[in-house]
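Missing here is one protein chain; the remaining ones are kept as they sit in the complex.
Chains here go by letter, A, B and C, matching the order in which they are written, and residues are numbered from 1 within each.
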Amino acid sequence: MSTVPVAPPPPPRTAAPVNYLSVSHSVRSWLLTADHKRIAILFLVSISFFFVLGGFAATLVRLELVTPRGDLLSDDGYNKAFTAHGIVMIFFFLIPSIPATLGNFLLPIMIGARDLAFPKVNLLSWYIFMIGGVIALSAMFLGGVDTGWTFYTPYSSTYSNQWVSLTVIGLFLAGFSSILTGLNFIVTVHTMRAPGMTWHRLPLFVWAAYATSLIQVLATPVVAITLLLVAVERTLRIGFFDPALGGDPVLFQHLFWFYSHPAVYIMILPGMGVINELVTCFSRKRIFGYEAIAAAHVALAVLGFFVWGHHMFVSGQSIYAGMVFSILTFAVAIPSAIKVFNWTATMFRGSISYDTPMLYTFGFIGLFTIGGLTGLPLASLGADVHFSDTYFVVAHFHYIMVGGMVLAYLGGLHFWWPKMTGRLYPEGWAKFAALVVFVGFNLTFFPQFLLGYLGMPRRYHAYPEEFQVLHVLSSAGASILAVGFIIPVVYFLWSLRSGPPAPANPWGAKGLEWEATASPPVTENFADTPVVTEPAYNYASEREPEIV
Amino acid sequence: MSDADTLSHSLPAASAVEEEPSHPAYRHQFDDMAQQFEASHLGMWVFLITEIMFFGGLFGGYTIYRSLYHEAFADTSQYMNIVLGAFNTSVLIASSLTMALAVHAAQTGLQKPLVRFLLATMALGSVFLVIKYFEYSEKFHHHHFPGPNFHYEGPWARQAEILFSFYFVMTGMHALHMVVGIGLLSYLVWKASKRVFDATYYTPVEMIGLYWHFVDIVWIFLFPLLYLIGPHHMGGHS
Amino acid sequence: MKWFPTVASEWALQWEYHNLYLHFWIAFFTVVIFLGVFWFAVKYRRRSEDEQPRPILGSNIAEIVWTLVPLLIAMSMFAWGAALYFEYASPPENAIEVYITGKQWMWYAQHPEGQREINELHVPVGRPIKLTMTSEDVIHSFFVPVFRLKRDVIPGRYTTIWFTATKAGRYHLFCAEYCGAQHSRMGGWVYVMEPAAYEEWLSGGAAGSMAAQGEKLFAQFGCASCHLSGQQGRCPNLTNVFGNRVELSGGATVVADATYIRESILNPAAKVVAGFQNIMPSFQGQVSEQNLLQLIAFIRSLSSAGSLGVPAGEAGGIGQRPPATPARVDRRTQGRPRQP
Partner (left out) sequence: MKHHVVPRKHYYLVFLALLCLTGTTVAANFVDVGGLNLLIALCIAFTKASLVVLIFMNVRFSSPLTKLFVAAGLFWLFTLILLTFSDYVSRGWIPTPQPWQESPNRNVDNPALH
């Protein structure tokens, strides 16, 4: 990195008395807003609602699994519960979580723009998301879906007699919401950066959001049409995937995973973006290896497209195709490894504080490391034969999705909460909650690795008794985890009313959102368009940087 | 090189920055009209890429089944009406031409030709849909619509049904895009008749033009892939 | 509570070694990262509010090292895993064949000698067993944890899996692919028996070999009247067809394997033998997957006698050895044999 600061950062603007929250209070002004910050809040409220719903379904699943006999729910009820958990958490929480909330709020501010390129499209994205959500939920309340979130044919297309088509239409719409958000981000990053905000000065959160958007735009349409074909097959009895009608059920898996594997990166990449911001701020250090991390974000997005077949090693896929997918999957592990090493190295000789967001960062690095590494046995053709479709898989992706993504989301939410609301949260409670989440999470999901190794298949309503001890541990952990999620809800709500007012930059952080605008920001983000003169994360800017 | 000329040509656009933000179409989040146009242009292309992938899933499935059931598909495609298909291809190509000419008229600020070319495009698009309707009804009449009533004489009934499934879903999706396109064009006609577009601002014409050409391209692939599988024999089944 | 699942097949042992290797590296890198984070967090904790640590931009050497070293390790994992998988996908020639049919929510097993089981599978210790599997309805997955083996069971296709059990006992059999309401009840037991006990079990209560059952069906469905009449009139004679090349009308050839026979029963018009008109009705919906397997076993028994030097009495039974170099048949390219 050759860019050396040439001028001190622009002086903070004086806080305008009217900010994006206080500019108007009517419900109408919220529902018709085109302000990216307000839309971010709309998304935040919506996905929190979906998170609660998905969490409720998870609670049912974990309660059921306390006993091996399957006596709390009927088998059908259990299947609907885990399907609801998967669909709601993936399509209505994880995929929109960071991009549509933190991304929507921060991306324009971070690059020095007044708004996203297409504010009305952004609002449309929220409405489509909500309509999709309402349709999917109504399917669940009308009777539910029992296909699992993967909708494997021919079960989903022929045999299931539940509300598959309605759910699929809901997901189809939610997919378009995701596409519109991604489209907006790509165009905004390309065309609306402030003067001096070169690609080499972009905060890495923006790089991550950009990489995520590429996946959203390129992969989501494929799952949209695939799910549509399932609905058409169900409705008209047309054969696309049903072997009784001449179709090939494995083709569905190809098309489905063409989206749903990259979708994993839609979920985790923005989390990685958040960690970049947190680890620098609370180590008070420039990020270690900016270019390497930026490249790793994009590499993950691109390579992530070529590995979908690793979900199909035992599904009758050709072993030669399996080998190609396996070697590419091992290759995709490398960009993730690079990032973890760089984050750790960023802490080296830093000045590390233990504020709540940093606690979540520690948690993220550790749990993402475990989650990522346990992906290796699933990438290995041989080892996957035993592990696929067992609790090992369940544990692995929850380490990525909850241990990684949700922790990053919570860390980011705490970090930017003062910016978004203009209020501080109670630090002591927040630290306690972070600890509870970490403990509860590990107690929930670590036993599931062992269960998978012992051969417990996933999506089992009743199970052999020898697995009970580990299931009880897991359910106990889940209850602790639930407490860990409830505490922040309580103190965040308290903070909205009674939290102490936040200064513009409570953390002493770098970045336009902290240095060039108030907390909360004004409607068009900046009084004047900021001019960027220094690289990202220019902490300790008066000291000469070194290259190890 | 003419490319380089064009690009360097575009730079003086900055001189217009001072006055343009007062243009009625200007949106507050942009610095100037040039940036606004660039964003719309890129946004449209990104949208078209999602459309490519949307149809891509169908083309992917089609490719697999065509390779699995090659002979059956070749046999079934005898039932596709190649004359109507070829005629419709020409109609769509003509509509692309009129669309390109409409954009040209907008770029050069010619108001009346703009409206006329837009209307011509709409008319050609409607002709396409009408012919498509006749093709569909012929297929319904012969029980070639997949589903419980499907009937196919010949050894490959089940495989034929798959081809007809792809035929109906792919051309149906395409026709849906045409209908949306005609709706967008009527919006353009309404705006153009109010003389909203001129040489400095014609973004919607250009964007909808891109969309229309994209729909044309989809058909350019659908025609050979659905109608021209395997060598046709004069006076085939239909 | 057991912490380590039983190792009950040769492949399971191989799998354990491979898994140990993978988990060694998992543990290694986890410890490295955890120690690194912990150590830095303690050592470089903020001691005063105005600390301004000197910026470090990065290190190309470090980036190269922590790109290449994990890449090499990952490639070693890939190579081992792929080698293991190749073994998993290549059944030995002298394997005992058992036929599995999955159905919501049951497993049916048929032994060539005629024994049939539901949700149970009896196999001997020390002999390679090859399972040929298909499904009546949705996708299932045949999973025996103690063998570390799993393979999806797909409607409309045959998939195979094989193992050599090493330890007698009774082990769980699971369905690992979600298949509907009673997915979790779709399981049973695999009984691994000492050879003597297995022979005893095998000889008890069989209703004729699979091929014999197939022969009955062959008569029952009226196939025999046309296909075995000896004259080459309306239908191809099925003697010595199985395993041989068949010329189709249209010029292509196909090797008459189980998939081809199955297709010809369900969709007779799809691949018609050269010189014949298709006059056979489709048996789609009239014949179950299990019956199909029996019919195929019968047609196979018509073929191997004599041509491969196998005693006629053993046709379709145990010990029928496929030739040393089985042909690699690519169904999609219509039967051109491929050499590996």
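What we mean here is this: contacts are C-beta pairs under 8 Å (C-beta built on N, C-alpha and C of every residue); 3 or more make two chains touch, one makes a residue touch a chain.
Quick caveat, the model's predicted, so the values are computed rather than measured.
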* Of the residues A:30, A:56 or A:306, which one touches the chain left out of the display? -> A:306
* Among B:52, B:127 or B:184, the residue in touch with the chain that has been omitted -> B:52
* Structure fact -> Per the whole complex, from C:19, C:104 or C:132 the residue touching the absent chain is C:132
* Asked: For chain A, which residues touch the unseen chain?
  -> 190, 218, 222, 250-251, 254-255, 258, 305-306, 308-309, 312, 316-321, 324-325
* **Absent chain, residues of chain B that touch it** => 3, 6-7, 9-11, 13, 16, 33-34, 37-38, 41-42, 45-46, 48-49, 52-53, 56-57, 59-60, 63-64, 67-68, 82, 86, 89-90, 93-94, 96-97, 99-101, 104, 107-108, 199-201, 209-210, 213-214, 216-217, 220-221, 223-225, 228-234
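In the analysis below, only the chains that are shown with their structure count from here on.
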* To do: Quick one: label the inter-chain contact graph as line, ring, star, complete or other.
  => complete
* Kindly work out which chain lies most centrally, taking the average of its C-alpha atoms as its position. => A
* Asked: Which chain has its C-alpha centroid at the greatest distance from the C-alpha centroid of chain B?
  -> C
* Asked: Using the average of all C-alpha atoms in each chain as its centre, how far is it in Å between chain B and chain C?
  -> 46
* Asked: Quick one: chain A and chain B, Cα centre-to-centre, how many Å?
  -> 35
* Structure fact -> Touching at least 2 other chains, the residues of chain B are 68, 158-159
* To do: Specify, in ascending order, the residues of chain C that touch 2 or more different other chains.
  => none
* Residues on chain B engaged by chain C in the complex (per definition of touch) -> 67-68, 71-72, 154-156, 158-159
* Residues of chain A touching chain C in the complex -> 1, 70, 75-76, 79, 146-148, 150, 152, 154-155, 158-160, 243-244, 248-250, 283-286, 288-292, 313-316, 319, 322-323, 326-327, 330-331, 333-334, 337-338, 340-342, 344-345, 347-354, 362, 365-366, 369-370, 373-374, 376-377, 379-386, 388-390, 450, 453-455, 457-464, 466, 469, 538-548
* Asked: chain A touches which residues of chain C in the complex?
  -> 1-3, 5, 14-15, 18-19, 22-23, 25-26, 29-30, 33-34, 36-37, 40-41, 44-47, 51-59, 62-63, 66-67, 70-71, 74-75, 77-78, 80-86, 88-89, 104, 137-139, 141, 143, 145-146, 148-152, 154-157, 159, 172, 174-185
